[in-house]
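All protein chains but one are shown at their positions in the complex.
Chain nomenclature is as follows: A, B and C, assigned in order of appearance, with residue numbering initiated at 1 for each chain independently.
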Amino acid sequence: MKSIIKVLHEPELENPILIEGLPGIGNVGKLAVNLMIDELNAKKFAELYSPTFPDHVIIEKDGLLRPLRNEFYYWKKDDNFSLIFLTGDYQSQSVRGQYELSEDVINFVKKYNVKKIFALGGFATGEVVEESKVRVFGSASDSEMASFLTKNGVILEDKGVIVGITGLLIVLGKLKEIQGACLLGETSGSTLDANAAKAVVKMLLKLLNLEETDIDFSRLDQKVEEIKQAIEKKMEIDLFEEKDLELLKKKDKPSYIG
Amino acid sequence: MKSIIKVLHEPELENPILIEGLPGIGNVGKLAVNLMIDELNAKKFAELYSPTFPDHVIIEKDGLLRPLRNEFYYWKKDDNFSLIFLTGDYQSQSVRGQYELSEDVINFVKKYNVKKIFALGGFATGEVVEESKVRVFGSASDSEMASFLTKNGVILEDKGVIVGITGLLIVLGKLKEIQGACLLGETSGSTLDANAAKAVVKMLLKLLNLEETDIDFSRLDQKVEEIKQAIEKKMEIDLFEEKDLELLKKKDKPSYIG
Amino acid sequence: MKSIIKVLHEPELENPILIEGLPGIGNVGKLAVNLMIDELNAKKFAELYSPTFPDHVIIEKDGLLRPLRNEFYYWKKDDNFSLIFLTGDYQSQSVRGQYELSEDVINFVKKYNVKKIFALGGFATGEVVEESKVRVFGSASDSEMASFLTKNGVILEDKGVIVGITGLLIVLGKLKEIQGACLLGETSGSTLDANAAKAVVKMLLKLLNLEETDIDFSRLDQKVEEIKQAIEKKMEIDLFEEKDLELLKKKDKPSYIG
Partner (left out) sequence: MKSIIKVLHEPELENPILIEGLPGIGNVGKLAVNLMIDELNAKKFAELYSPTFPDHVIIEKDGLLRPLRNEFYYWKKDDNFSLIFLTGDYQSQSVRGQYELSEDVINFVKKYNVKKIFALGGFATGEVVEESKVRVFGSASDSEMASFLTKNGVILEDKGVIVGITGLLIVLGKLKEIQGACLLGETSGSTLDANAAKAVVKMLLKLLNLEETDIDFSRLDQKVEEIKQAIEKKMEIDLFEEKDLELLKKKDKPSYIG
């Protein structure tokens, strides 16, 4: 079985930029992208189902089932500027699958003429730092992008490795003429690092010249707090749907189904 | 190697409904489907062999070998109503294989114009409950189906996950315009939970408007009892062929062959 | 990469019968087939290389490298009767690979019009029995073959499983109109069970109406004895090339190379 991409509707986008945020260290990338999706009111237009994801399905709060998925959202600032967001439940669960999933994503966004990718994630320093002091590290597909990052205050990494789709998207994208960068928020490595995510979003807005955009960052703290409480109660939830949280408060049934 | 589907004969079926019951938690789905196959005298019409199953073959009681398989049976109530049953030895043994197997099944039953699937399984609550109190949980492909389940007494789940082919069939089926639901019998998780299976069958008959159908539920208890005795004697048997059980009583040779 | 079959030369064979003996329990099948290859002076005509084998290569005694392989030999009794032997270094090392390798073998021998397969192996009873009392168990692709086995003294198995290519060849062969049987020599499970192998060969000769063929069974004892001594010295050897054994006596260099 190959990956299936279900296009919900075809947006008209002018050379959009892809912003990736899938689960990873501190869930920094996922938290960052989902904050932007919520605050910019981005619209979902496609879902990707891959046999390289785990073999379970999700029961949603209305009793409906859905496959594990990655999701594409878009946001149009105006006729000349738009973003595509990639988020989802999982990265691929096998090494080879990560390459396949990355290639699937690249091939899909090429259809929308994507020429730039920012892939968001965490950089685990093992230290807890204050929100205002969280650093954003970065790496680039080419030296033009590297200079651009540095000029804007991103700390350019110069050694090490980046694991998973965050890095693969940039290097495989480059092979198809897509410029890109990883933006990695400094994190202690906790499961849900809202501060790292906020730092990454702020940097990204600066890089995209969107600093004037109205984003309520405090909503992310609130969401993370609720998720943490839910996790303490050993509940399974979709990290980014607040209605789940309301639901959780009313219920105490066991959630494992096989 | 791709999966092989061997069609034994082509039944004429009018928009049949697929009922899936493969091995899983408590073997609830498999027990349920096999009870229906036996009691309705459903006819086998196809076998599926997949390289995602284990790499052994089965020695049958007549000394004949057969591949591990999934089996398709059909039952025609009349010219306007028919069922296809899917049961078998195994689900796929790899994550990716589960997606492939599910896709193989969907593609096959699409040829018979299947537009609805009920996938049967167990819901492990960890509690042992009386036969008359066993609950049936469910999840659906769409809200029409969800309402239908609720109206008939199925307890709609609203969080958690469903592992394996039971859930994958519903979500991959939906992508091909097939409506579906999982029906999960409450089980303590024992290897063979006849009570959970009976509860699922009763609910399914209600949903299918087949409550008048003559089913001898006590035969399932008897069969499970015999299987349990055989297992105690460390015998390998096909769970659903009673002739095996008769055979077992006469023999005591070791059964492992390599 | 797909399997590669290198045909060394094309024999003219009239509906040959395939005899399989690859490594397995007690190496019964491999020992049996190699005894027949040696004693009948069968000629190698093809080699199969599969990416499902391990990823190392063999250094032969002349310093030449060769891939891990399965080998096809043929023996022509006369214009109306011939055998193809399948032996080799390994079965596939993955579950899916076993299905693929079996399919590769079936597809290859179909070109030579093979209509019957005997797959040889061991049946681990855990007991050590005298050479003259070793039983041969069997299973068949169809009832005609089952009767034939029984009539000739093969003990027909009626439950259990057969692991690996020995069983898969028979069931996948049957899907392509090839009749077949497994012949399994009773073995305690020791690494090299010459007695089980001899029993299987004797039974096979009877089934093939070749009882008059001149086979020196004592050579197998001698070979197994030499191999065991070599193994004690922790030497790596090809089990079935006597020149290796001569070589071993002269050397004591370490054999692991990476």
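As a working rule, a contact is a pair of C-beta atoms (placed from the backbone, for glycine too) under 8 Å apart; a residue touches a chain by one contact, two chains touch by 3 or more.
Since the model is a prediction, treat every value here as computed from it, not as a measurement.
**Student:** Considering the complete complex, which visible chains touch the unshown chain?
**Tutor:** Every shown chain touched by the left-out chain: A, C.
**Student:** If I consider the whole complex, including the chain that's not displayed, which of A:168, A:203 or A:230 touches that chain?
**Tutor:** A:168
**Student:** Which chain C residues would touch the chain omitted from the figure, given the whole complex?
**Tutor:** Residues of chain C in touch with the missing chain: 1, 4, 6, 49, 51-67, 93-94, 97, 235-237, 244, 247-248, 251, 254-258.
**Student:** Would you write out the residues of chain A that touch the absent chain, in ascending order?
**Tutor:** Touch set of chain A with respect to the missing chain: 24-25, 95-96, 98-100, 103, 121-126, 137-143, 146, 149-150, 156-164, 167-168, 170-172, 174-175, 182, 184.
Everything below uses one rule, namely that only the chains that are shown with their structure count from here on.
**Student:** If you connect every pair of chains that touch, what shape comes out? Choose line, ring, star, complete or other.
**Tutor:** It is a line, because the chains touch in a row without closing up.
**Student:** Taking all residue numbers at the chain B to chain C contact, is the shared part over half or under half, that is, same or different?
**Tutor:** Interface between chain B and chain C is built from largely different residues.
**Student:** By CA centroids, point me to the most central chain in this structure.
**Tutor:** B
**Student:** Roughly how far is chain A from chain C, centre to centre by C-alpha average, rounded to an integer in Å?
**Tutor:** Comparing mean C-alpha positions, chain C is 54 Å from chain A.
**Student:** Could you check chain B for residues that touch two or more other chains and list them?
**Tutor:** Answer for chain B, listing residues that touch two or more other chains: there are none.
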